[in-house]
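Taking it in order: structure first as structure tokens, then the write-up.
Every protein chain of the complex appears in place save one, which is left out.
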Amino acid sequence: MIQDLLPPGVAKTLVDVSYLLTAFLFVMGLKRMSSPVTARSGVVWAGWGMLVAGLVTFLAPQIAANYFLIVTAILIGGVLAWWTGKRVAMTDMPQMIALYNGMGGGAAAAIAAVELYQGETHGLVISSLAVAGGIIGSVSFSGSLIAFGKLQGLIKRSFRFRGQQFVNMLILLCALVAGGLIAAGLDASPMVVTIFFVLALILGLTMTLPIGGADMPVVISLYNALTGLAVAFEGFVLNNAAMIIAGTVVGSAGTLLTQLMARAMNRSLGNVLFSGFGESTAATGGEVSGSMKPIEASDAGVMMAFAQKVIIVPGYGMAVAQAQHKVWELSQLLIERGVTVRFAIHPVAGRMPGHMNVLLAEAGVPYDLIADLDEINAEFETADVALIIGANDVVNPVARNDKSSPIYGMPILNADKAKNVIVIKRGQGQGFSGIENALFYLDHTRMLYGDGQAAAGQLIQAVKAAG
Amino acid sequence: MIQDLLPPGVAKTLVDVSYLLTAFLFVMGLKRMSSPVTARSGVVWAGWGMLVAGLVTFLAPQIAANYFLIVTAILIGGVLAWWTGKRVAMTDMPQMIALYNGMGGGAAAAIAAVELYQGETHGLVISSLAVAGGIIGSVSFSGSLIAFGKLQGLIKRSFRFRGQQFVNMLILLCALVAGGLIAAGLDASPMVVTIFFVLALILGLTMTLPIGGADMPVVISLYNALTGLAVAFEGFVLNNAAMIIAGTVVGSAGTLLTQLMARAMNRSLGNVLFSGFGESTAATGGEVSGSMKPIEASDAGVMMAFAQKVIIVPGYGMAVAQAQHKVWELSQLLIERGVTVRFAIHPVAGRMPGHMNVLLAEAGVPYDLIADLDEINAEFETADVALIIGANDVVNPVARNDKSSPIYGMPILNADKAKNVIVIKRGQGQGFSGIENALFYLDHTRMLYGDGQAAAGQLIQAVKAAG
Amino acid sequence: MIDGIIALYIFMLAAFTGYEVIARVPVILHTPLMSGSNFVHGIVLVGAMVALGRADSTLGIVIGFIGVVLGAGNAVGGYVVTERMLEMFKSSGTRKPATGEHK
Partner (left out) sequence: MIDGIIALYIFMLAAFTGYEVIARVPVILHTPLMSGSNFVHGIVLVGAMVALGRADSTLGIVIGFIGVVLGAGNAVGGYVVTERMLEMFKSSGTRKPATGEHK
């Protein structure tokens, strides 16, 4: 054992103190991450904490063997994650978070499994915590994998049938009974332990499959909080303070974050978990009268070139088309001509919170041109042109006045208040909620059909041509 | 012993669980106190926590005797504090906080004294913590009493001489040496312990005596944080989790609060502690040319009655004169006449942060008429009359443009930008910083001499008479 | 009961909690909050009770007695003063609930 190389007691003290440092760095890191200015350094702080904890754990008194296996496993997991994490496109971030989060849940469940298969008696409290961490971790593991599959497009359908909630309840109940038997020491045979974990894994699948893709960010955040909780529980089992603190902090921070995200999307958590959205409501959108009036890129370009103020509303389509760079180029051209340009960001535009901000930041749009819903909504009335690029639901006026609409009550960007509205989209494709958009049929709205990136390119030419 | 009446172990568990509850209630209480809407309920939550902890402590395993004395002491301290706390005027709150805070510091010091006089060996860590809590608690005790004396007007002079900081350092050093001897177990005789505490108490006096009354709120806040720290240290000594958590929370919250308060007053903490303000700088105010032009209450009343917009700037003088009720009566009269009335509050108007808000709230002025410095400063230009009642430093334009002035750089209310300025004060009295106020000499400023309450009363008559 | 490193964990977390709870408090609440936290460290009362309750020498009893008197003063006085101060916020707050939260 490595720790025998040190004087007795030194290894343990070193581990204890390092874990304290790690806990400190984690909290400071999260603190910094919650403000835009310091966010970048926050993850670095937390990263140092992780490094310290990882290295020092080789000295932990409990580790007696398998050093080679440990290093191998770290390399396998680490290299794979590094490679995938570096390659993934910005738009695919949410599913990668889901994947890594699921891995954490799986690791917590694995710890529980090692403990429970050993069959040692730990006392009721510790056993209960091991079982609780095991079930939560397993649900988070399989649930996150489903979330990954859905967002990645591997799972296209939502499996839903009557009485689904009832079946889930039944599975949960069986898992709890098995867990109870184990925790109480009544029957902790490998058989029961296996049944317990299988049930927990199934529960994660059946809970997540019916949930629509639109709600996935909230669900991922929820599983993130759950993994934190599972880690904290297993930390109690292993008597590991770093795990207890980090897990609990994430558990509570993640719960709050889940609520904030659900609120930003105008959804309640119960709604997200127990009723499908985007799927079940797809057919309820009322019909809208009027027609969509197309416009040529050249005309649209002239309109903007001679405008005083243009507000750009990006949406999911801009992300799909990766049009942010072209859009910023267009904006710069307009600014040079003396046009006031602002970007209006809806909190749930795109497919993850802050999606648009991340993309615009990537393209290099300065912060002060970007405005929140609250800030900008009053300004649409003074805008000559509202340029909507790939956004749909977030500018749908139906949310304001049609009580029967599933998005009724969601705060939207008042793009319809602008003097002219230009909408870039490829065709008649609907937004995430699958309902018609009354904005497209307004008298002062013109449709510029085409892929986001291509259309932005044409507008650039048109503005340049306007001289 | 009371705890013998319960089955073995039950008392300890009950105490432990109750302390957990207390810690929870304290944190929730402070959390609620930091938002205006829930503030009131916050102190009630914390109060329940205190009650639970106080009652359950009678069951603590360590308490073996002296029940009668304990109850008597609680009654004496509690009744006295209750009586004084209920009777004190709103304007005298800061010194009462200082007094109660000093009592807390004294109690922490007393705990340390009991432990240290006992002469038992506790191990280096515990002894050091006892000593540290002892010195901090003692400084907080005697320092807070001086702060009380100064604000209450019992101590009028600031005792200051060259080399004062040096003497303080010397006393601190001696106290630390004595404390070191005790903690290290080298000499923990009653003699050394006594010397230690006497030195610590003297240090509190000599540290606080030179500080001017203007800085007292910051100093009180600092001692508040120190008492929290002392309580936490003694909590470690007594192995009392409620004390550890509550003390640490207050220690850290109080430190932050001290910084926030110092910043609001445009002072640094080092400045507050190591250089006198309000005293040492009293003579540096430059001379201002021009004359002060008096006005009759009747004329001032007419001016306001026919104004479109009046901004009222209250200051320390309003508090002294207890004029807030009359001022609100006056405002109501004006509002009835269709005049727009707003109250402009400077963060350090009065003698404690939020002093003016508390007084106006007492008088019943609704929140939406009250504006912060940032909100209102641009509005003075549109105001017909700025009515200044008992404010001086917070409207002194010297802070804007005279680099040599001790208040240079402090943000002030731009009352001088109003079309007319009416100043209510008793005579030529200076503000806290003791410098001349250029505002009073401006061409469009008129002085309405008199006690704040009386003057407000005359204005009320004048407005009524204006018909 | 509470060994060294665990004590540090608790200390660290409690310090974070205290700091974060206070961060971003409006200026007008500075004084009430100072008063409120002053009340909270009145918990020193329970420590003084323990000190007095296990003192056996006369000196110990005298100091312990003083400690309890002071601790009780801190707790009760802190409560009364804080409550009175915050009472004022309530009265205006309920009268104009719509604008209750300002700055």
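The letters A, B and C name the chains in turn, as written, and every chain counts its residues from 1.
Keep in mind that, in the parts below, a contact is a pair of C-beta atoms (placed from the backbone, for glycine too) under 8 Å apart; a residue touches a chain by one contact, two chains touch by 3 or more.
Quantities reported herein were computed from a predicted structural model and do not represent experimental measurements.
Only one residue in the set A:S128, A:S142, A:T208 or A:N224 touches the chain that does not appear here, and it is A:N224.
Interface note: of A:G247, A:G390 or A:G452, the residue touching the hidden chain in the full complex is A:G247.
Among A:L6, A:A73 or A:A465, only A:A73 touches the chain that is left out of the view.
Per the touch definition above, the residue from A:I111, A:M207, A:M304 or A:A321 contacting the chain not shown is A:I111.
By the touch rule set out above, chain A reaches the unshown chain at residues 22, 26-27, 29-31, 33-37, 39-40, 42-44, 46-47, 50, 53-54, 57-58, 60, 62-67, 69-70, 72-82, 84-86, 88, 90, 93-94, 96-97, 99-101, 103-104, 106-108, 110-111, 113-115, 117-118, 125, 190, 217, 220-221, 224, 227-228, 230-232, 234-236, 238-257, 260-261, 264, 345, 347, 352-355, 357-358, 361-362, 364-368, 370, 372, 375. Counting over the whole complex, chain C has residues 1-3, 6, 9-10, 13-14, 16-17, 20-21, 23-24 touching the chain that is not drawn.
Residues of chain B that touch the chain left out of view are 13, 16-17, 20, 23-24, 27, 31, 241, 245.
Here, only the chains that are shown with their structure count from here on.
Viewed as a contact network, the protein chains form an open path, each link joining two chains that touch. Ranked by distance of CA centroids from chain B, the top chain is A. Compare each chain's C-alpha centroid with the centroid of every protein C-alpha atom shown, and the nearest one belongs to C.
A separation of 45 Å divides the Cα centre of chain A from that of chain B.
Centroid to centroid, with C-alpha atoms defining each point, chain B and chain C lie 15 Å apart. Residue positions of chain B touching 2 or more other chains: none. Among the residues of chain C, those touching two or more other chains are numbered 16.
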